[in-house]
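Before any comments, here is the structure.
Removed: one protein chain of the complex. Kept in place: all other protein chains.
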Amino acid sequence: MSRHVAIVGVGQTHHARRRTDVSQAGLVREAVDRALADAALSIDEIDSIVVASGPVLFAAVNQPEKWVVDAVGARCKPVVRVTSGGGTGLAGALAGYYQIAGGQAERVLVVAYDKLSEGALQYSISTLYDPFWGREFAVGIMGFSAAYWRARMDVLGHTEEAAAMVAVKNRRNAISNPYAHVKQEVTVEQVMQSKPLAWPIKLLDVPPISDGAAAVVLSCEKLAARSTSRPAWIRGMGYFCEADNAASRSMLVSEPLAIAARRVYRSAGITNPRRQFDVVEVQEPYTCFELSYYESLGLCAPGEAAALIKSGATLPDGDIPVNPSGGCAGANPIGAAGLIRLIEAAAQVMGKAAGIQIPNARLALAQSGGGWANLRGVAVVSA
Amino acid sequence: MTGGRVAVLSSAQTELRPAWSGAQHIDLISAVVGAVFKGTGLTLDDVDFIIDSGSDVLDGRSISNCGFLGAMGAHHKEESRVEEDGLWAATYGTAKIAAGGASVGLIIAYSKPSESDVGAFYRSQCEPFYQRPVGFDHDAASGLQAQRYLAQHRLRPDDLAQLVAARWSDAAARGRVSVAAAPTAAQVLASPNAAAPLTRLMLARPVDGAVAVLLGDAEVARRAARTPVWITGTGHAMDTHAFAARQAGTLQACEAAARAAIARAGWRSVRPSLVEVSASSAVTELMVLEAAGLAAPGNALRLCDRDSPVAVNRSGGALPADPIMATGLVRLAEAARQLSHPGDYGLPASQATALAHGAGGVGMQSHCVMTLEV
Partner (left out) sequence: MLATPDCLPIDLAPLASDLSMPYTLTPGPATGVFLAEIGRRRLVGSKFRTSGRVVVPAQDFCPVSGDSKFDLVEAPHTGTLTGFTETAAGLIALVRIDGTDEDFAHRIVGAGYADLRTGMRVAAVWADGIENSILALAGFAPAPGAPVGTVRPLVDPAKAVASIDYRMDLHYEHAFGPFYGRLFDEIRTNRRIMGVRTPDGEGALLPPREIDDISHRPTGTWVEVGQTGTVRAMSIINLEFVGQKQPPPYIYAEIMLDGASTRLIHTVSGIDMKRAKELVKPGTRVRAVWRDTRTGSLDDISHFEPIPAAPDGGGALTPGPSAAERKSGT
């Protein structure tokens, strides 16, 4: 990749189940103010803005970047919105990355958000499906996610207990995350006893619904030092997909995630992800996904994810901490979640992951995705 | 522009029709993806990434790109959805190739406004507490812009009618837009009032359609395109959401976008030989031409005369055919084609430079401009 790009400032709102004190625009402004302050820049010094938010039916404002532009203070600047279901936040960062790498800008502000409390989430998600074929029987993201998990249970040993351990880990980690709003320790037994919503997915396997925004300032190499002496360099980022109506679409492995990881690992010089990464942040819409990501990201072999979580290796003091921020379990404003994962990974290598810092973290991996689990991406950042 | 050079290698487009009632979105999309490689020697296997433009609200589906990935040829490729006019997707694709690491990009834009209510699509972009309840919408913005422009420059609706008729006539002649009978200026004037002082035919007509543009780096362009059309500058800008707060009588965001593209292209005193601009109405088409620096305020009508030094919207532009979300990408395809095949448009052979423009939002809130050269 020709021009080097770094994350030089990050900001998040304190995510909440429901913010009644700000509109969507106000939520965006909060995250933008924090990221700009972190980068020691004003909006005037930003060349371009990328807005990333989830499906517009979530919050009843179509093309919301056109509404929030005023809140960002970006009048007559380049502003564009990128969207990709759950992977929106990472897709937004990718667009911003290319604006700099491709020479169209030197500093880009990427802001991602969702205000999920505004709408009927499941209903809007149901429109993901073909109105002719599948919409009437589908159950949002939860239905197929649960069903694919059920299929993986038999073949890969992704048991309910292993997924429950993900919930225990992430919910405990979230307690130390200043931006998370669900701070509630649980035990494996409590997860196993929690109400099945779409079995095998149970209540405590499910992240919260949140209002939240997150923003990053991306900078070209030349200007990075004006903002920070410890930028997070983007070593690779990619976002791939697979067609949904494809014969024998795998439920066992995420092929677009595996492709993205392969490509990004190649550009970033990663040959042994388990050993090389100091920390990993993944976007787990349900606990079962984290197990699947361990395998698709090459942190362990297929079928070994349950053993990996049981070994404790993915705990904050393990050799491959995954989601020290708590992942989606602590806060899940869907359109922002992918950018939050990138921010948490960047904050680790910048040494500013307050409360959840993995000591000496220098190389981090972030993962995000959306749709029918058929849009998947990763990013590698380093000190 | 820093980074590697990027060219338009080829394009493909379905007919733009008021309603493709016998086809689904995926049929329109897969048709243009299938056709775009013709003459290039490239195939889908050579494509490194896809960037697509579409609207969840027009499609009636959340994350609508997700259901169309196969038709887009995106399986196991890198894909990104820009929920904005396709010219923005092309700008993204251009940056991606210029950055290195990708050589060939496929840019796709489509819509089927016939399947939904275009008024509702624009209303859903309006502010929900202040604008939607009172009925302020895209048509109101067009009417207000027209009232101001006509008063400012002492023009009358009759003056616009000739322009509209010329656009429809060009669209009919090119054969890529479905035109039952191109209206005369009198018929344009006589069509029902839609946003007084504008009549229905003075507003852009939404149509169904899809368009694909293949972009490549210099090395691929050498192999694949007989006449690569180089993208030498890109720029985009968004004005304030509050329509009333925008500077009246101008399209400031269009000015900013054009300025940025032209500066990147290094066009200090270069004027494009041809332009393809988008528009929400006959008046905003004139305002865009002025904002792009092609005519002084109030003089864009003269620029549209057949003998003017700039060939304007020889495809017909957006007034007869506005495939919402794809209109700007169609402008890019048309401008590129006019540069490489000027004879098809009755243009002299010496066309060297072009400007393509796209817009989005109520009252054309945001604008995107590209400069092209052969």
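Letters A and B mark the chains in the order given here, with residues in each chain numbered from 1 onward.
FYI, a contact is a pair of C-beta atoms (placed from the backbone, for glycine too) under 8 Å apart; a residue touches a chain by one contact, two chains touch by 3 or more.
Model, not experiment: these values are computed from the prediction.
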{"item": "Per the touch definition above, residue among B:D139, B:D170, B:E255 or B:E290 touching the missing chain", "value": "B:D139"}
{"item": "Touch criterion as defined above, residue of A:I7, A:A31, A:A71 or A:L299 at the omitted chain", "value": "A:A71"}
{"item": "Contact partner of the left-out chain, one of B:H241, B:R314, B:R331 or B:H357", "value": "B:H241"}
{"item": "Identified contact with the non-displayed chain, of B:L9, B:I26 or B:L274", "value": "B:I26"}
{"item": "Footprint left on chain B by the chain that the document does not show", "value": "14, 20-24, 26-28, 30-31, 33-34, 44, 57, 60, 69-71, 73, 75, 112, 114-117, 119-120, 124, 128-131, 133-137, 139-140, 142-144, 146-148, 151, 193-197, 240-245, 248"}
{"item": "Contacts of chain A with the absent chain, listed as residue ranges", "value": "19-26, 29, 33, 43, 57, 59-60, 70-75, 115, 117-120, 122-124, 126-127, 129-134, 136-140, 142-144, 146-148, 150-151, 154, 195-201, 243-252"}
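Following the convention adopted for this analysis, only the chains that are shown with their structure count from here on.
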{"item": "Intercentroid distance (Cα basis), chain B paired with chain A, Å", "value": "33"}
{"item": "In the complex with chain A, residue positions of chain B that touch it", "value": "1-4, 55-57, 60-63, 65-67, 69-70, 74-84, 88, 91-92, 94-101, 121, 124-125, 127-128, 234-242, 252-253, 256-257, 260, 360-362, 365-366"}
{"item": "Of chain A, residues touching chain B in the complex", "value": "1-3, 55-58, 60-63, 65-67, 69-70, 74-85, 91, 94-95, 98-99, 101-104, 124-125, 127-131, 238-246, 255-256, 259-260, 267, 370-372, 374-375"}
